[in-house]
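One chain of protein is taken out of this complex; the other chains stay put.
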Amino acid sequence: MAYNSLAYLVVFLVPVFFLYTIVPKRYKWIVLLAASYGFYLMGSGFLVIFLLITTVSIYFCALSLDKVAKNAAAVRKTLPKEEKKAFRQKIDKKKRRIVLLTVLVNILILLVLKYYNFLGGAMDVLLASIGLPKIFPTISRQIQPLGISFYTLQAISYVLDVYHGKYTADRNFGKVALYLVFFPQIVEGPIGRFDLLADQLYEGHAFDWQRTISGIQLILWGLFQKVVIADRADILVGKVCGSFANYSGITVILTMLIYTLQIYTDFAGSIDIVAGSAQLFGVSLSKNFDRPFSSHTVNEFWRRWHITLGTWLRDYVFYPVSISKPIFSLGKFARKHFSTFLAGLVPAFISLFCVWFTNGFWHGAGVKYILYGMYYYVITILGLLFEPLFRRFFEATKIDRKGKGFQVFQVVRTFFLVNVGMLLFRANTIGSFGAMFVSMFSGFNPSVLTDGSLLSLGLDNKDLVVLAVGTLLLWIVGRLHTKGHHLRDELAQKNSFLRWGLSMAMLFVIIIFGAYGYGYVAINPIYGNF
Amino acid sequence: MDELLQILNTLKPGVDFTKETDLVKRGILDSLTIITLVNELKDEFDIEITLLDIVPKNFFSAQTIYDMVKRLQDE
Partner (left out) sequence: MQIKNKTILKRCCCVILTLGILFGALKGLSFLVTPRDDTTKAGMYYPDGRGFYSYPQNSIDVFVIGNSDSYCGFSPMELWHNYGFTSYNSGEPEQRATQGLNMLKEILTRHKPKVVLLDLDEIFEGKNTIGNTFSDIFSYEFPIFNYHNRWKTLDLSSAFQETNYTNQKSSIKIGGQHLNSKIKAYTGQNNMKKNSSFVSIPWASKYAMDQMQKLCQENGAAFVLIDVPAAITWTGARHDAAKAYAESKGIPFLDLNTDLDSMGFSWETDTMDAGYHINVVGAAKVTNYLGEYLKQNYSLADHRSDSDYSFWNDNYQIYEQAVQKSSS
C-alpha cells in the first residue's frame, strides 16, 4: 500500500486512527502493533518471517547482553583489584561475540535477500578470472521483504546501543517488535533510535484536536509534494533518461535539475506523509530533511538530506571505525612518519571510505550505487587534502570565507555537485550517466528554451506551469522555515475558517492537479524498494 | 589543561578555546575534528574513550572536554 494511495489514507489510516482513539490508553500500543503487522502482511505476505527473525534476534541478544553485564558486575565486586581488568576484558569479549553474531546474522539476511544477484555475479566474475566455473545462478525475482534495508539498520542500532551501555534491554517483546514494524516508517524511514522512539510508541497518547489537525495538514503537504510535483516531474525525467541519446545540452541540464526536484519532493513528501501519520498517534519521528539545498558543502548536504541515515552511519560506522584500535594504531604510526596534517587525515580517510561505501551500497545492489558513494567520498577527501591550500589562497586573495558572496558561491557549487550525483543515481547505467554528463556540455543549445522542444519531453505547457508554481511554493515554504516559522502552529493561531479553507484548498489542489489517473501512470516512491 | 588547549589549537587554529562554548552545535567541532581530537586525547592522556563518550554534551567546551578526560583518567 503506497503512502500516497487512497487505500492507505482512507481505508487504512482512518479506521486505525479511530480505533487508536477509542481504545484505552494502556492498549493503544497494541492497536499500532496489530495495524503495523497487518500493513506489513498486506505488503509482503509471508516474508514477514524475516522481520520476525530480526525482531526475535535483537530482543534476545539485548537481553543476554544485559544478563552478562549484570552477572559480571556482581562477580567483579568480589574480585581483587589485579584481576579486575582481565575479567573485564573477558566479559567484553563475550559481549562482543554475542552482539557481533546478531549483527552479522541480520546483515547476512539483508545481503542474501537484497544483494544476492549482485554479490553472486561479482563472485562469479572473480571465479571466472581465475579459471573456475560459475556457481551462483541468478534469481529472476529476488524476494525482498518490505523495508528490510530500513528495519535492519534500526535493529542493529538497538543491539549496538545496548552493547555500549547506552541503555538497558527492554523486556517487553511487543515494544521491541513495534519499534521495528511501526507502519509509517517501515517502508522508507526515518531510521529511528530505540531510546527516542520506543517509549513514544508504547505510552499511548490521548486524542488531541490540534495535534490531529496538524498531522492531517502535514500529510496534505507531503501529498502535494509527491503527487503534484514528484510524480509529474517523473514523466519528463523518465522520457529523457529513457532515450538519453536524443537529447543534449540544456535539455539534459534541465532534466538533471528536474530529477533532483523529483527525488527531493518524492522522498521528503513521503516522509511528510509518514510524519503526519505518526503525529496522528502522538508520535514524533526524527527529522529526515532540513532544507538540504541551502547547504554550503557536500558534507553539510548529507547532514540535511536523509538525516537519519547520516546520523546512523556516523554513530555506527564512522565513530566506531575512527576510534577503533587498528585505526588508532595506524594514526599513531602515521604521526611518526608523516606530517601532522597528513597523519590526522589517515584515520579519517579510512573511516570515511567505510561510511561512503556503506552509504552507496545501501542504496542499491549495483556498481553504480557504490560509485555514487565513492563520488561523495572523493569530493570529501579532496576537500580535506586541499584545505591548507585553500586557506593560503583565501588569505592571499583576501576573499572573506564568511562573506555573503562566497556563501552564495558555496551553495551554488554544492547544488551543482549534488545534481551531478543525482544524475548518476538516476541514470540507467554508468555508461548512460557518462553519456548524459558529457552531452550537457557538448551542445550548448539555448534555442530549446524558446523553440518549444521542451514541450515534447512528456509534459505540456500547462504541466510545466504546475511544476513551476509547485516549486515556487516549495521554495517559499523553505524560506519561511529558514526564518524560523513553524507554519502549522502559526496557522493554528489564525482564524479557523482560514485554516480550514487552506487545508481544503490544498486537498483539492492535490486531487485536481495530481499526476495520476487517466493521462498519467501510477508511480512507486523511489525509496520504496528498500 | 594546557596540553588540551595545545591539541585543540593545532586541530583548529584561529579559535579561542578558552572562551568559545557550544562547539558542536556551532560547527566548530564537526565529526571529523572530533575523531581526530579523540584519537589525540587517547594518545596524549592514555585514556579509553568509548562511543558513549562521544556525545555533544562532553564536547560543549574546552572545559567539558577536560572534565571528561579527568573522569576517564580516574577510571
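Just so it is clear, A and B label the chains in written order, and each chain counts residues from 1 on its own.
Please note the rule applied: a residue touches a chain if its C-beta (ideal position, glycine included) is under 8 Å from a C-beta of that chain, and two chains touch if they have at least 3 such contacts.
Remember, it's a predicted structure, so these values are computed and weren't measured experimentally.
Which chains here would be touched by the one that got left out?
Within the full complex, the chain not displayed touches A.
Given the contact definition stated above, which residue among A:83, A:460 or A:489 touches the chain not shown here?
If we include the chain that is not displayed, A:460 is the one touching it.
Which of A:19, A:42, A:119 or A:454 sits in contact with the chain that's absent?
A:42
Which subunit A residues touch the hidden chain?
On the side of subunit A, residues 1-2, 5-8, 10-11, 42, 209, 460, 462-463, 500, 504, 507-508, 511-514, 516-520, 522 touch the unshown chain.
Definition applied: only the chains that are shown with their structure count from here on.
Quick one: which bits of subunit B touch subunit A in the complex? Just the residue numbers, please.
For this pair, the touching residues of subunit B are 10-11, 30-32, 35-36, 38-39, 42-43, 49-52, 54.
In the complex, go through subunit A and note every residue touching subunit B.
Checking each residue of subunit A against subunit B gives 164-166, 299, 314-315, 318-320, 322-323, 327-328, 331-332, 335, 340, 344, 347-348, 351-352, 384.
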